[in-house]
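Coming up: chain A.
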Amino acid sequence: MSETAQKTAATAMRPTKPEDVASVVKDAILNGHKLDIRGNGTRTGYGNPVKADATLELGGLDQIEFYEPEELVIRLGPGVTMQTLRATIAARGQYLPFEPPFWTGLYGTDPARATIGGTMASALSGPRRLFTGAARDYILGIQGVNGQGEHFVAGGRTVKNVTGYDVSKLMIGSFGTIAALTSLTLKLWPAPPREQTLLFDATDLDADLVRTAEILRAPIAVSGAVRLETPQGWQLAFRIEGMQEGVAEHVAELTRRIDRPVAATLDDKDSAAFWTTIRELEPLSAAPDELIWRINLPVSQARGFIDVARQRGGLSRCFTDWGGAEIFCTTKPDTATDDAVSRFRALAKACGGHATLIRAPDALRRSQGAFPPASDAVAALSTRVRAAFDPMGLFSPGRMTVA
Partner candidate 1 sequence: MTMQMPPADPAIIARREQLAAGLRAIVGQEWVVSEESERAPYQCDGITAYMAMPLLVVLPASADEIRRVLLFCKENGVKIVPRGSGTSLSGGALPVLDGIILGTARLCNIVEVDPLERIARVQPGARNITVSEAASPHGLCYMPDPSSQIISTIGGNVAENAGGVHCLKYGVTANHILGLEAVLMNGDILRLGGDYLGAAEGGLDLIGVLTGSEGLLAVITEITVRLVPKPEMARVLSMSFSSVDAACHCVGAIIGSGIIPAGLEFMDRKVLDAVAPLIQETFDSNTAALLICELDGSKAEVDALVQAVTAIANKEGAIEVRASNSDAERERIWRSRKLAFAAIGKLCRDYYCTDGTIPRNRLPDVLAKMAEFSKKYGLNYANCFHAGDGNLHPIIMYDSRIPGDLEKAEEFGADVLRTCVDVGGVLSGEHGIGVEKRDLMPHQFSAIDLEQQQTLRCAFDPTELLNPGKMFPTPCRCAEFGRMHVHNGQLRFPDVPRF
Partner candidate 2 sequence: MLSHIPQKLLANPDIALSGDIIGNCVHCGVCLSHCPTYTVIHNENDSPRGRIFLIKDMYETGGAPDAKTVEHLDRCLTCLACEAICPSGVEYSKLIGHAREYVEANYKRSPWQRTIRSTLEMLLPRPELFRLSLYAGKLGRPFRGLFSGTIRAMLDMVPKNPLPGKGKINRPGVYAAKGQRKKRVALLTGCVQNTLDPAINDATVRLLNRHGVDVVVARGAGCCGAPAEHMGDEDKALPYVKANINAWLREADSPEGLDAIVINASGCGTSVKAYGHALRNDPAWAAKAARVSALAKDITEFMTDIGLSKPVIETGQRVVYHSACSMQHGQRITVQPKALLKDAGFEVLDVPEGYLCCGSAGTYNLLQPEIANQLKDRKLKNLKSVHAQIAASGNIGCITQLADEAGIPFVHTVELLDWATGGPVPPSIKGNVS
């Protein structure tokens, strides 16, 4: 293998230059080694455990190639930490609108080491996805090394680009199973100067979600809509962001349209702190031996799902995000069995949704998979798509699929 690729462990490679990534992959091809591709490995608990011969850590590719604030674009190595990225762009009044969570608290890892590469490869999007789109909506271009050790480029640096297939989007949420990323080009956005969060006492879940949907159909810039249990009981929280003039108007419009008094108002910093706790799933207060789930489903089915999951799925605590189209929940420790997991998934499916295991013991994720199973047609196509980039199946085998 290349001399410049620094060995951090007997089987872990940590290149610091894009060309070294290609060398690592070529070596793996020669040796028939499977590679576990990761950033700094802070979120390996998300997705299935990988059985590989060596680890390829991209955390060493931690340079910002360029940042042009007036162009709202940044190009950087996958190893740049989220903290560095956020601080860099915040200094110019910009942010990542999709509000990526760290989830390091869930996995007991160091948030300071969480990378943008891992964030994008895991398609992590937070509460604001409701309003501004997901991680996939902010990728403009990528560079990477495919399973034949070839360096390739896709996308570009402009916001509008329909030149060739959107391979960049394919990388988002591919968990290192398609290519080893060496560079990401992201679209940034001006951070709203003001934010305010309004809390209201909850009533019936269905009624609350219907009311929330009405609010979300109104021309109000609602960038967060959750329903959660607080020390004050179940509450609805709406976040409004924007310029000073807009926030005041939108808040007035929100309070006019909702059918109940404001229970609490959180301004700027307090509001931001509140949504950080949401983003990091703190309202779940997950015990170490509980499973953590994300359920994506139609809003109309949220109530039905929560009821049945409480009765028959071992659900312990939950909150709804994205106006009810996303439920985060914990299930009791005794649900950490193959049977219980597949039963829980069946409940979600019966409600027209699907369930992702965000945290569970390795063995369980290995046998049941962290991600909901795909249809035969989609699974077969996904396999062919991976093979198109990585014909020998070297990259993070099993990370997204169950053998």
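A word on the picks: all candidates are chains of the complex that A comes from, given by their letters.
In the analysis below, a residue touches a chain if its C-beta (ideal position, glycine included) is under 8 Å from a C-beta of that chain, and two chains touch if they have at least 3 such contacts; residues count from 1.
From a predicted model like this one, the values you see are computed outputs, not experimental measurements.
Asker: Given that all of 1 or 2 sit in the same complex as chain A, name the one that actually touches it.
Answerer: 1
Asker: Looking at the complex, which residues from chain A come into contact with candidate 1?
Answerer: 26-27, 29-30, 68-73, 93, 123, 129-130, 133, 136-137, 146, 148-154, 156-167, 169-170, 172-174, 178, 189-191, 209-210, 213, 216-221, 242-246, 248-250, 253, 294, 296-300, 322-323, 325-326, 352-354, 356, 371-372, 374-375, 377-378, 380-382, 384-389, 391-392, 400
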